[in-house]
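Just below is one structure, and these are the notes that go with it.
Some chains have been omitted; the remaining ones sit where they do in the full complex.
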Amino acid sequence: MPSLSHVDTHGEARMVDVSSKPLLLREAVASGHVLMSPATLDLVESNQISKGNVLATARLAGIIAAKKTSDIIPLCHPLNLTHCDLDLVIPPSRDRIHITATARVTAGTGVEMEALTAVAVAALTLYDMCKAVDKSMVISGVHLASKTKKPIPA
Amino acid sequence: MPSLSHVDTHGEARMVDVSSKPLLLREAVASGHVLMSPATLDLVESNQISKGNVLATARLAGIIAAKKTSDIIPLCHPLNLTHCDLDLVIPPSRDRIHITATARVTAGTGVEMEALTAVAVAALTLYDMCKAVDKSMVISGVHLASKTKKPIPA
Amino acid sequence: MPSLSHVDTHGEARMVDVSSKPLLLREAVASGHVLMSPATLDLVESNQISKGNVLATARLAGIIAAKKTSDIIPLCHPLNLTHCDLDLVIPPSRDRIHITATARVTAGTGVEMEALTAVAVAALTLYDMCKAVDKSMVISGVHLASKTKKPIPA
């Protein structure tokens, strides 16, 4: 039977010991979306076309947050993130902004929380920037899309 | 026609000027949930009954994050949060953990981002603590439930 | 004879006591520039025309840094910044990017360090983003342009 890796034998929260896990190239991709009205999306997009800063600010907020994931999530290990990229897209349904984040590191533990934190903080930043014109936004579908690891090239 | 309050006349991201807004008692309530399997919820709950630390860790993570919202969300104003409370509940549907966060402050600007950040970070923390046993979790429904303001009592 | 306000009677570094200073609306404006080659400016500017993100990233970095000035400068008081705005301009001389930052707060102490920190960090961010193509950049002329205070409107 599986057990919760972050809870020790006495039920106390703990940081998983990764001291002896091998260094591997690790990548995680997460995604999610912010549901908003078409009118809000029009405003975001027209600004996007001229200067692009609502989406640019959310992207940057996601990158910055990914770098400090271990300061935001109590039991995450500090990692020296080697890459983080975010992609923000308005799909044809025109009811949301879809966010995808990719994180990479060479470490003994994975970067799924870094990718998920990037998505969540980019979503919160979109919310913050659009909340004056749209009171009905919802952040949803935040999940891990993929997670891979491979040896460090010799 | 409404405009995006965080984008200035040249389309650049900016911090809204709240220098001359009156100090009011402001409260915001946000909520959201993490969808997870009944088996995962059983593990969380049995720990909850004995020591309660998965939910306790997520609650604390939400409070800590609410206090540093302005360090996480680029255009949020720094605020001296006077209260933050989180409530985590497993509803009868037994398919999710529902999170509600309440934030309060006496300030010239509201605390909806503090409440939303608390919910999002509590959700990410639940995800982090349960990810070893459940690969299909999804964070959804993160939204503002209410926002109020009233004068400071004389 | 003037004395250094941050050094106490025994010569030790100290935080100036502002406990009994009146709350006033305070504003500071600082400016500075990053000298770079015309070829680098062309690259920045063509990106600026299409998506504007080098300058947008530096602006945002300046705002974010202004909010955490008291975490960067050891003897600065924590303040709840109510406004910060940055303006980045390529002057006709086409040898630099000129940065101006305005910071505002209602507090017992001024915001000159917030404005100066915003300029310095925006300049460092420009440097970081352009350093792969220009090895000869110099950050110069960072100074306080103005500082004002006035009573809080009744």
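Order of writing sets the chain letters: A, B and C. Residues in each chain are counted from 1.
Throughout what follows, a residue touches a chain if its C-beta (ideal position, glycine included) is under 8 Å from a C-beta of that chain, and two chains touch if they have at least 3 such contacts.
Note that the structure is predicted; figures quoted are calculated from it, not measured.
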item: Assembly size in copies, with 3 chains present; value: 6
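Keep this in mind: only the chains that are shown with their structure count from here on.
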item: Shared interface numbering between chain B and chain A [over half = same, under half = different]; value: same
item: CA centroid of chain B to CA centroid of chain C, Å; value: 30
item: Separation of chain A from chain C, taking each centre as the mean of its C-alpha atoms, in whole Å; value: 29
item: Centroid distance [mean C-alpha coordinates] between chain B and chain A, Å; value: 16
item: Per-residue multi-chain contacts in chain A, two or more chains; value: 51, 53, 56-57, 60, 64
item: Residues on chain A engaged by chain C in the complex (per definition of touch); value: 51-53, 56-57, 60, 64
item: Residue ranges of chain B in contact with chain A within the complex; value: 2-7, 10-13, 32, 43-44, 47, 50-51, 53-54, 56-57, 60-61, 64-65, 72-76, 112-113, 116-117, 120-121, 123-125, 127-133, 135-144
item: Residue numbers on chain B that touch chain C, as the complex places them; value: 8, 11-20, 70-71, 74-75, 77-80, 107-108
